[in-house]
Structures are given as structure tokens and as C-alpha cells.
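Only a single protein chain was left out; the remaining protein chains are all shown in position.
Order of writing sets the chain letters: A, B and C. Residues in each chain are counted from 1.
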Amino acid sequence: MDYQAVLEEVAAYARPLVRRGRVADYIPALERVSADRFGIAVADIHGAVHGVGDWEVPFSVQSISKAFSLALVMAQSPGSQGEDGIWKRVGREPSGTPFNSLVQLEAENGIPRNPFINAGALVVTDRLQTLTGDASTSMLDFLREESGNPDLAFDPAVAESEAGHGDRNAALAHFMASFGNLENPVPSVIEHYFWQCAIEMSCRDLAVAGGFLARHGLRADGSRLLEAREAKRINAVMLTCGTYDAAGEFAYRVGLPAKSGVGGGIIAVIPGRCTLCVWSPGLDARGNSVAGAAALDHFTTLTGWSVF
Amino acid sequence: MDYQAVLEEVAAYARPLVRRGRVADYIPALERVSADRFGIAVADIHGAVHGVGDWEVPFSVQSISKAFSLALVMAQSPGSQGEDGIWKRVGREPSGTPFNSLVQLEAENGIPRNPFINAGALVVTDRLQTLTGDASTSMLDFLREESGNPDLAFDPAVAESEAGHGDRNAALAHFMASFGNLENPVPSVIEHYFWQCAIEMSCRDLAVAGGFLARHGLRADGSRLLEAREAKRINAVMLTCGTYDAAGEFAYRVGLPAKSGVGGGIIAVIPGRCTLCVWSPGLDARGNSVAGAAALDHFTTLTGWSVF
Amino acid sequence: MDYQAVLEEVAAYARPLVRRGRVADYIPALERVSADRFGIAVADIHGAVHGVGDWEVPFSVQSISKAFSLALVMAQSPGSQGEDGIWKRVGREPSGTPFNSLVQLEAENGIPRNPFINAGALVVTDRLQTLTGDASTSMLDFLREESGNPDLAFDPAVAESEAGHGDRNAALAHFMASFGNLENPVPSVIEHYFWQCAIEMSCRDLAVAGGFLARHGLRADGSRLLEAREAKRINAVMLTCGTYDAAGEFAYRVGLPAKSGVGGGIIAVIPGRCTLCVWSPGLDARGNSVAGAAALDHFTTLTGWSVF
Partner (left out) sequence: MDYQAVLEEVAAYARPLVRRGRVADYIPALERVSADRFGIAVADIHGAVHGVGDWEVPFSVQSISKAFSLALVMAQSPGSQGEDGIWKRVGREPSGTPFNSLVQLEAENGIPRNPFINAGALVVTDRLQTLTGDASTSMLDFLREESGNPDLAFDPAVAESEAGHGDRNAALAHFMASFGNLENPVPSVIEHYFWQCAIEMSCRDLAVAGGFLARHGLRADGSRLLEAREAKRINAVMLTCGTYDAAGEFAYRVGLPAKSGVGGGIIAVIPGRCTLCVWSPGLDARGNSVAGAAALDHFTTLTGWSVF
């Protein structure tokens, strides 16, 4: 596969869609990002990396961090016990309603539907906090090491900006706490969650750091982060729940496990082959990058690769 | 009307139901109250007061305070403007769902259904805080004056106990704040709300203090607290929304405007005649005093008084 | 009370609002009614009747029939047994959601929230069908007798028109049948329900026929239709549930038990005094007559009569 040529063609296809959609504007730090950006990178399972466009420009990972926090919780709790621990507190079903919804949380006694809605990610962060003592720094450390980029950093402006607009997440966290589903104090869980979302990474960084999902759990250095079974299961959750309440549509069009963020990034996995990351800040009504989703769709059309 | 005789008969009717139901146990300070208690008092519009049983024993007013905070907000903002101010931020419709529900709040953009569900009372408290600078002390001052009992006080154990179990109310408040429906900081609103609920009053105190609802807005000293129209409207909200999601059933059986609290108290109004307060801690599944509701039901049967 | 003068003043107040709102247009037979109509009638408990405007023009009673079907079911099943029979199958709580909602029906196992939402009225009609063998003719017979107008009739165009647009009511009925909450075949229940709604009556007819609600259960001829307790209870259900999901607002503004219909009519009761009926076809967003509600509001302002 001539990845470089494919990426060029994908970029040519997607570029007319750049600026479509709407840049996330609920916090000033995100709103300032130029809508013109477009980058895509692919990291194959052997370590080769290719990219086009703004593929080396850092952006705010936002909810893409949720895939990594889930992986780290699984990695920190080896064996099925670790899995059991987290899955008693968060479900694995698509949410069927917008990603911040409190309705299901109420109907289901404070157990969020899945780890990729905000409520679920707060529970995962809470667990990671208990396991590591620092849910945001431990994630940053992992991402630096796995991406091979020691310069990865938090964007404090984004983290503080989120905190200043965090009433909805505070509501979710207090609500789950009222059901006894948080181990750590609400303010600490929320803070680490915001700092995780405020990590800045490029398409290159994310494609490389997410390589273990394509390598059935093996890290870049060949050591094992997750059992093959666990890596497959994260992919399954990404496919069914990774793109907010558009997961069914995304599976239908793209057919790949993926996790998107409101920073405009999307990572996607072709198990046994490669990990992709695409970035363009314009979002559709459901919070997924318009040009990014189109690029992944075209990538699967050109390569014929799909999990189906 | 020989009130004393009627109250004796009512008490005889209701006493077998005392200990039915379940004493509120979500906070230790309430749980410690004896389930055996039963008291009832009536204050007629001319100032005469009668009572039987534990009618002079103070108990935690809890949600009964919601009727007074609504009245005080109305009284503090004379004219229809005052009314308009609060009714833009809280509705007047029965909730149709359990009293802590977040569902409607989400569907209706952070506007609570009515001022007597917790979310609505938080908005009213927030408004009272803005109007008076101290939403709990101003209420206590009013209740002391209106009841003629200068010894009324907060129960700090209850207030602190609520705060220690306040995640659900914190969730509601943060959630409304995320929609821009709070004027004051969340922690301050919650704290004043808890202190309002933690006021201790007897049946006597409450029946006397609520006299203005039967006197079409006139205070005990003859001065006007509310316009007649406003007093009638509070009664209307009490009838349609005052007894959690059992308001329809309560109107059907009892036929009087009423406001209940999980401390086991219920105040009820017979416009133009008298205000009643009954207390017995055992609650039904919807949070209303079992013996208290039966007592009010029997009172209307004996007297033939009902708004219908 | 000089009713005629009051009605003139009420009409003068409400007329500028005539043509406000929107005439029901979901069936052609209703859509054809002129938006200019306005009439109001009052029947006092002694049999005197007054009216102004189009108070003698027949219109489609629509949901106002629900108050009469509930009364007839109660009347047909004397004693508390009769009450028990119907209240096991339908609740007494305000719906809190739009009047056709299937949501609560699903959550609450096919038991409608109250007898005045469509689902609840279908259950009441089903019961009346079982009790009388003909739920629509028995209602027409009663209304003819009670109004003293032997010319009352169904409007076949309306009944057939409803049937042609009846998928939503068919859905409700089949859904309740799936929970075992209908005694008669779905098509027969729906048909009788549509014919009840299609009865044509004037303000005069309705105010007179509804007199038993103001007379604590006594019919025009002095015989007893309902126990006083039962009549009060129907008034309570009207106040808490009678004006679709605007019952709280209606109680707040008007303060009277009332039942509205999408034909633009509203009956209201002042217990112990009189029964009113107002008609103007323009509806607000919740299905209640705009000029009709304003007229009742002004009537209570002028007379000072309110249940509160």
C-alpha cells in the first residue's frame, strides 16, 4: 500500500469540506483555532508513519483522550478483574441520546451508558485517579512515551477554560456521586478530566500513540500494554460508541472503530494494519469533524479496508 | 365550628396510621425522629389557634419552606414585575415525575417545572438570595415574626447533614447554572437552601405563620404581605404541585392547597377560613406523611370544607 | 350578582383576542369553523341561564366530553366500588407531557396518567361501553336530558373525519390493549370515543348540562347523579388535569376547575355557585381557547370568585 499516495488523494477529496461545519465555540480557547486546518496521518503496525497537510500541528485532543484513559485503566488492572472493576461502574451500550444526557444516568442509577460519553469518562478518570494517583499526568506520561514525542503538553488555557464552563460536567459528577459511583472527590475528578482533554497532540502523535489498538495490544516497543482480547474490546466500544450519538451512522459509512473529539480530531483503527488520525476543526451537528469523517470514509473506499 | 372537637376526632381517626410509612432516612438527623409523633393545629383567620397531640413539638420543616420562599420572593418584588421575574425562570406546571428528576430540566433548558420541586426551589432561593442578601436568615426572621415565636431556629445538625448528602442538589444546581439559570454561586445557593429546610417549627408555628395564605395575603398584624391575587396564586401552585408527584391524588382525596415536607409535616389552606398544619414522620412512597394526609382527608370530610 | 352585566364586560374584554391563536386544523370538519366566534354562558345552581355573543351556536364539544364520560362512569357504578373500578385502570396525576404522549403509558404499564388525556379517556369510554352497551349514545341521551335540549346531535362529518385521522388514537388503544387495559375491541372503543367528541352543543347547552358539578352532584331535576364527594373529586381532576399540559398555568391564572376541547370550548365550575361555558375557536399552543381562557380569567377578576 502506498500510504502517501492514498493520503494525498484522501486530502484532495476532503479539502473542499474544510471550513464546513462549525468550530467548537463553547470555550474561547477552542474557538480561536483556525477553521482552515486539515491534516491526516497513518501509522502502520510496523512503525512507519505518513502524513499530509497539517499533520504535525498540535491540537486539543478533547474526547479522544477517553480512548486512552479506558486503555490505561485496563492496562493498570491486569486480568479480568481489572475489566470487571470498571464495567460494574460503566456500561458498554451506545447511548442513543446526546452525549451529555442526564436522562439515562437517572434511569440507570448513576451508571453511565458507556465510557465515551462524558459521564462514563468521568467514571473512568475517577478509576484512573485511584489507580495512579494522578489521572492526567499519568496519561500525559504515557502519551509522551508512546508517541515518542517528549514535548507533548497540556494547554493550560484550554483546561482552565473548560473549568470555567464546567457546570454541566460538575452536574454529571455530583449526580453520579449521589449514587455512590465516584471514588474520589468531585472537584478532583473534574479537574483531572479537564486536563486530560486539554492535552495537545498532532495527527502524527495520535496515530503513533494509538498504534497499540492496531497491534492487538502491543506497544511501540513490542511490550504488551493490553491483552489482544482487551485491545479488540476497546475497538468494539469505539465502533459502537466512539463518535457520540452518530456511532451507527459512522459505522455505516466508514466501518472502522474510531474516537472523535470536539477539537476536530478523529482517530480510527484498522486492526492488524494501521492507526489513522485526521484533524479538521469544523464539526457537524453531532460534534464530529465534517472533513475528518469524509476523509476516513474516502480512505476506506480507496483501500477497500473496513472491518466489515 | 368547634375546631377543638374536630381536631380530636381527626386525631382519633389518624392515630392508627401513625408509624405507617417510613421515616425519612437519607440523613441521620431526620432518621432519629420518633415515628410515633402525631400533631395537628389549626389557625383561623381571626388568630385563634387550636391543636392536639404533638402540636407544639418542633420538627424539621424541610420542603414546607418552599411555600414560604416563594411567598417571600413575591413579597419582595411588588407588582406584576416581581412575578414576571421569577416565572421566567421557573414554571408552574406539575412535574409528572419524581421530585428530584433531572429529565425535565434537561428537556426544558434548565427551567424547572415548578417552584416546589427541588430544582425550582433552588431557583427561588437563588432569587431570594439576590433580593435579600441572605436567603435563609431572611426566611427565619420572617417566620419568627409571623409565627410570633422568637425562638424559632435552624437545626445545624440537619443543615450539615443535608450538605453531606447534597450531591443530587449540587447536580441540579450545577445543571441549571450550565443553562445560565442561577444568579449566585452554586455553593452559596445550595447552602442557603439547606438552611431553609433545616428550620425547626411546630404545627402551631407553621399554622400561624401560614395564616396569610388563608387571609388572602394579609399578615397576622393586618398589614399586607401579598396582593390577594398573589396569595390565591400560591394556593393554586400548592394545590397543583405541593405534594410532590402525588398532587393529583392529594387534590382528589383532600381537595385543599397543601405543601408537604419529608420531615413529616404538611400545611394546608382553606382560603378565607383557616390554615392547618399536621405532622407525623412516617412517609408514603411519594414522600408525604401517611397519617398527616389521612388527617387532612378526614378533616375535610368532617367539616365539608374543600375548595371544590 | 348581575350575571348579564358581568358577561357583557367579560365579552368586551375578551373580544380583542378572538382570532388570536389557531383554529384546530387536523380534521377538515373543525377547520371550517369561523375563527370569529365568541360566546359565553353561565348557568347558576338555581337554573337561571345567561349568555352573550354566540352562546347559542352549537360547536364540537371534543375533549369536553371527557368530563361527562368520567361522570357517567362514576354515576353508573354507585359506591366506592365504582370508583375503585375505574381508578385501577387510570391515574389521577397531571401528565406533565403533551396530551397524546405515549411515553408515560409505556413507563407505567399501560395505565394512563389521568382520565382527561386521550389514553385515559379511551379507558373511561371502554368502561362506559361495558356499563351501558353504547358509550356514545348513552352520553348523548344524558346530555339531551340534562341540557333540556332534545335536539343535541352528533356531527357525523366530524366523527368520520376523526376516524380518518385516528392513527394516533388507534396506537394508544392498541398499546393499552397490549397491557390488557381494554375490555372491548379496539375499533369499537375508538369509534365510540370519536362519536362522543363529535357531539355538538352550544355554550348554553354545556353550562346547563354541567350544572351537577356546581350543585355537588345534583341534576337539574334535583335527583342525585353523583355523591357530593364524587362531584368534588371530578372538579379536583378538572383543576389538576383539565386543560391539557397547561393545567398548572390555568389554575394559577383562573383558579377554577375546567375542561377544554380543541373545538374551542371550555367549561368551568364555581362550586356552589354556577357552571360557565365559553367558546372561541382560536387555540393556543397547548390546545386551549385563547379568548376563552382570557374570558374566564377576567370573570374571576370581576367577581372575585376563585376556589382559592
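Following the convention adopted for this analysis, a residue touches a chain if its C-beta (ideal position, glycine included) is under 8 Å from a C-beta of that chain, and two chains touch if they have at least 3 such contacts.
The shown structure was predicted, so the numbers you read here are calculated from the model rather than taken from an experiment.
J.: Any idea which chains on screen the missing one touches?
T.: A, C
J.: Out of A:G91, A:G263 or A:G282, which is the one that touches the chain we can't see?
T.: For the chain that is not drawn, the touching residue is A:G91.
J.: Considering the complete complex, identify which of C:A5, C:L102 or C:A285 is in touch with the unshown chain.
T.: C:L102
J.: Among C:A11, C:V123 or C:A177, which residue is in touch with the absent chain?
T.: C:A177
J.: Out of C:V186, C:A236, C:V254 or C:V269, which touches the unshown chain?
T.: C:V186
J.: Considering the entire assembly, which residues of chain C contact the chain that has been omitted?
T.: With respect to the unshown chain, the touching residues of chain C are 101-103, 105-106, 167-168, 170-175, 177-178, 186.
J.: Kindly note down the residues of chain A that lie in touch with the hidden chain.
T.: Contacting residues on chain A, toward the hidden partner: 91-97, 104, 113-114, 231-233, 235-237, 239-241, 245-249, 251-252, 255, 257, 269, 271, 306-308.
Keep this in mind: only the chains that are shown with their structure count from here on.
J.: Roughly how far is chain A from chain B, centre to centre by C-alpha average, rounded to an integer in Å?
T.: Taking the mean C-alpha position of each chain, the two centres sit 47 Å apart.
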